[in-house]
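A single protein chain has been removed from this complex, and every other one stays in its place.
By letter and in written order, the chains are A, B and C; residue numbering begins at 1 in each of them.
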Amino acid sequence: MKRTAAFLLMLAATCTLLSGCYDGKEIDDQTYVIAIGLDKGETNKLRMTLQYAIPLAMGSSGVSGGGGGGGGEGESKSIGSMTLECPSVYSGLNMVNNSVGKQVNLSHAKVMVFSEDLAKDGRMVMLTRAITRGKEFRPNMVVAVSRGSAEDYLKSIKPRQEADPSKYYELKFSGYKYTGFIDQTQLHDFFIKEESTGAQAVAALVGVNTKNSTKEFSVGESSAPQKNRPVPFEGDYLAGNLPKVGDIKGEAMGLAVFNGPKMVGELDGEESTHYLMVTGKYGHAYVTFPDPIKKDFYIVVNLKQSRRPTYKIKLVDGKPNIKVEIKLEADYMSIQSGINYESEYNDIFERSAEKYLEEGIKRLLNRTSAEFHSDIFGFGNQYKSRFLTWDQWKNFQWLDRYKNSTFEVAVDVKVRRTGLTIRNAPIQGSEGEVQSP
Amino acid sequence: MITVDMLVAFIILVWVFVYTVSYGVWTWKKKNRLGAVMIFLLALSALALPLYTMLFRY
Amino acid sequence: MQESKIVFGKWETAALLINALNVQVFLNFPRTMAERGGTAGWILAAYISVLAFLLFLLISRLYSRFEGKDLLDLGEYIGGSAGRIIVGIIILIHITFIISIILREFAEDMKVISLPASPISFVILFFLSGMIAGAYAGIEAIVRFHAFIVPIILAGYLIIIGGVAPYYNISNIMPILGNGAYAIFGSGFFRISSFSGLIALFLLFPFIKTGKNFKSAGSLAIGISSGVLITSALTFLLVFPYPSAIEGFLPIFQLARLINYGRFFQRVESIFVMIWAIAALLYLSMGFFLIVYVFSKTFRLEYYRPLIIPMAIIVFAISLWPKNLMSAIAMETVYFRSAAWAVTFGMTLLLLLVAGAMKKRNHRKEGDRK
Partner (left out) sequence: MLANFRKTLARLFTFEEPKTKERFILKETEEEMAEGGQKEQDKKVEPRKKKNEGLQLNKKSGENEENKGPKPDISKALSENMERIKDIYSIPTNGDAVLREFDLVVKNKVIPAFMVFFDGMTDRKVINDDILQPLMLLSNLDIKSDEKSIADYIRSHILPHNQLKEFKAIEQVVQGVNFGGCGIFIDGVDSAFVADVKGWEHRAVERPNTEQTIRGPQEGFTELLRANTALIRKILNDEDLIAESLTIGRRSRTPCSMMYIKDITNDSLVKEVRRRLKSIKVDYLFDSGELEQLIEDSSFLPVPQIMVTERPDKAASMLAEGKVVVVMHGSPFALCMPVTNNELLHSPEDSYVRFPYANLLRFVRIMGVFLSLLLPGLYVAITNYHQEMIPTSLLFAIEASRERVPFPSVVEILIMEISFELIREAGIRIPGPIGPTLGIIGALILGQAAVAANIVSPILIIIVAVTGIGSFAIPNFALALGFRVLRYAYILLGAIAGFLGITTGLFLQGIWFVSEKSFGVPYMAPFASKTAGGIADQFARPPFWKQEKRADYMNVKDARKQPHISRGWKSQEGEDQKEEDDDAGK
């Protein structure tokens, strides 16, 4: 007994000598970065912007002082930011620690924004590969590409509804489930697709809206002219172009398309919706369709994806022929023309909506193969199962063959519900029934 | 360079060595010669291996 | 040995083996499978499970004539004291190295996962204290604790593989045959070393007593662990497509990192640190007990407890040998995971066959004499 006790004592002595809580760090000794922005540097390789939370200003708990809430016009006190130029991400963190009192911790970073030029020259992919080694970068952090500088984008974010700024990013990038205009491109997905032999990566597109007054709005900014639309639809914009003024300047809309390490193009909001539909990640969103009977009128439906899409891929003369079937459900939200689509002309609407979507999706598919040469939908992964071994598949060189692909799209739209209205009654006036203009 | 924790570790090692050897002696007295020799070897290696690691590998 | 009075039941034995076989899942089993078999790593896992099961059936049939005898007793039966000592030393070296390297690997993993600034010896000391306590308490306590904890570990494992379900992508395991049939069924054969933990069963036979329990506990353990091994490789490959899969270190940890349900339930991988730390502690203390036990049995020592501390120091010293994490992993995968089958299955079969032949001859001789 004595001996055991003595031994334990000795062991405890060594332990106390050895220990010292090497890794213990108090929460309040660290500052938590919630967003990282990376730009091309002027004087160095990178310009890094760190946006960190200032919890004391969040007005949480019973702590008095701090003041929270109040704040100046357009100023949010709950976030601080810092921009510096550095050779690499980690060295940048070291440099930041020289001016921030608390140690910088990245384990709660929600989003990482790269500027467009970094994405285009392939540095972005190198950087993401480099940081996945670090334990602090979460695999479900969102990767986004900023039109213009990432610094500007992060500085434009001044969340005022959320006491906790990290919540802003989390909610915003999961908003694709009800807008369909971006994809929540997590670091893990991005990274895997970059290395994949059967799919290519996309990243959410963000931007800063610089408009200060409604006078600056113009149709030319949208992609409507290319689509031969007199008026842009809601999805015809890229991030930063929306005709909108307001407190929050930062926007997320569209996707950046990558081919290998380089960004090769941008998809606008509508195309992003189509991308989500083809990949099966589409949740539900309000979608505007032209009225098939009365031109210049619109029908807005709440469109849902009812089943996962199916793909049929075959090889015709060594060229992939890809057939996509998409099944959607719709609820009428608004019928401007007052025509009774609910009861009488439902079929007409469904057929025209199908045709409209098919055209859009086909346009997108052709664009990816002809313009971007990039299989962002992962058709290659579907086709992979035809092969028996990895070497056969690798030698097939799918990504190279994709640019010659041809496409067939079949969309099936079924209207299920009509909202609160079940049929439109005509409007009455002194001239009797008013026909819609 | 000898630090305090090395010293403590050294004391523990010597202690364990002495203790194990005494068990070997006890076994020897019980007429288990081979077992005793193996215990001596064990004691020696328990002394030598960590010293080697401590002094030369680190 | 006074311990031989202890008898434990079927489930306890099976739990011990399940943990001994599955602890590698937390290290890099899924990754090695992916490395060997490509997208068909899970088929490789299934293949070696079947092989191991067949081998085990063969061994348990041969063993039926030597009920209650462990490998050392078999060695003694064949070659007297010398035979026992040779077998004992082979097993000792085998287990000591495996335990030391796995100790190092777990400590390194822990360090990478949650204690990046602590010195490695500090982390090892935590595991070592568990091993020493386990060995002091004896095999009975270790086995009982296994029976208690292994279901919890299994549940935690199921939560991990269930939690990443949203990331499953069937196309990731295509092409179905991965690196080709030869890589799986030919050179993949030696991966059967993954089941080398079964040696614990052959060493603990005296505690199990009946051959019936031996067989059923072994089969149960191989059944459950092959389930775990296959699902681990399968899940890992479903989530991480082949070329990316072999990049990552600590596959199950990588999976656990992905788990996220809503804004609240995410970043929970640290909880699973507890699960694999306790699995590691159980495995290490079991292995460490075996070292001390085999040593004392080989040299017919009366007490094993005085050997614990010196042996722990030796294991500690050996575990610090590999210069870095990579060489520790290489040592584990290259040496032990591909050569360990020779001790577990090769030596056992050899001993059983020779002993069986001798027994038959003796029997015949006796018959002649009569």
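Keep in mind that, in the parts below, a contact is a pair of C-beta atoms (placed from the backbone, for glycine too) under 8 Å apart; a residue touches a chain by one contact, two chains touch by 3 or more.
A quick note: this is a predicted structure, and the numbers were derived from the prediction, not measured.
Q: Name every displayed chain that the left-out chain is in contact with.
A: Hidden chain, whole complex, touched shown chains: A, B, C.
Q: Which candidate, C:Ile59, C:Leu115 or C:Ile222, sits in contact with the chain we can't see?
A: C:Leu115
Q: Where the complex has a chain not shown, which of C:Gly75, C:Gly130 or C:Gly287 is the residue touching it?
A: Of these options, the touching residue for the absent chain is C:Gly130.
Q: Applying the definition given at the start, please give the residues of chain C touching the unseen chain.
A: For chain C, the residues touching the absent chain are 2, 8-9, 11-12, 110, 114-115, 118, 122-123, 126-127, 129-130, 133-134, 137-138, 140-142, 144-145, 147-149, 263-264, 267-268, 270-271, 273-274, 277-278, 281-282, 285, 303, 305-306.
Q: Counting contacts across the full complex, list the positions on chain A that touch the omitted chain.
A: 2-3, 6, 15, 19, 21, 23-28, 30, 32, 34, 53, 55-56, 58, 60-63, 66, 105, 107-108, 110, 136, 138, 164, 166-167, 170
Q: Which chain B residues touch the hidden chain?
A: 15, 18-20, 22-23, 25-26
The rule is short, and it goes like this: only the chains that are shown with their structure count from here on.
Q: What whole-number Å value describes the gap between the mean CA coordinates of chain B and chain C?
A: 29
Q: Report the inter-centroid distance (CA atoms only) between chain A and chain B in whole Å.
A: 63
Q: Spell out, as numbers or ranges, the residues of chain C touching 2 or more other chains.
A: Correct list: 309.
Q: Got the chain A residues that touch at least 2 other chains?
A: Within chain A, the residues that touch at least two other chains are 7, 11, 14, 18.
Q: Could you please specify the touching residues of chain C with respect to chain B in the complex?
A: 85, 295, 299-303, 306-307, 309-311, 313-314, 316-318, 320-321
Q: What does chain A use to touch chain C in their complex?
A: On the chain A side, the touching residues are 7, 11, 14-15, 18-19, 22-23, 107, 135, 138-140, 167, 170, 188, 191-192, 195-198, 378, 381-382, 384-393.
Q: Tell me, which parts of chain B touch chain C in their complex?
A: Going by the criterion above, the answer is residues 13, 16-17, 19-20, 23, 27, 30, 32, 34-35, 38-39, 42-43, 45-46, 49-50, 52-53, 57.
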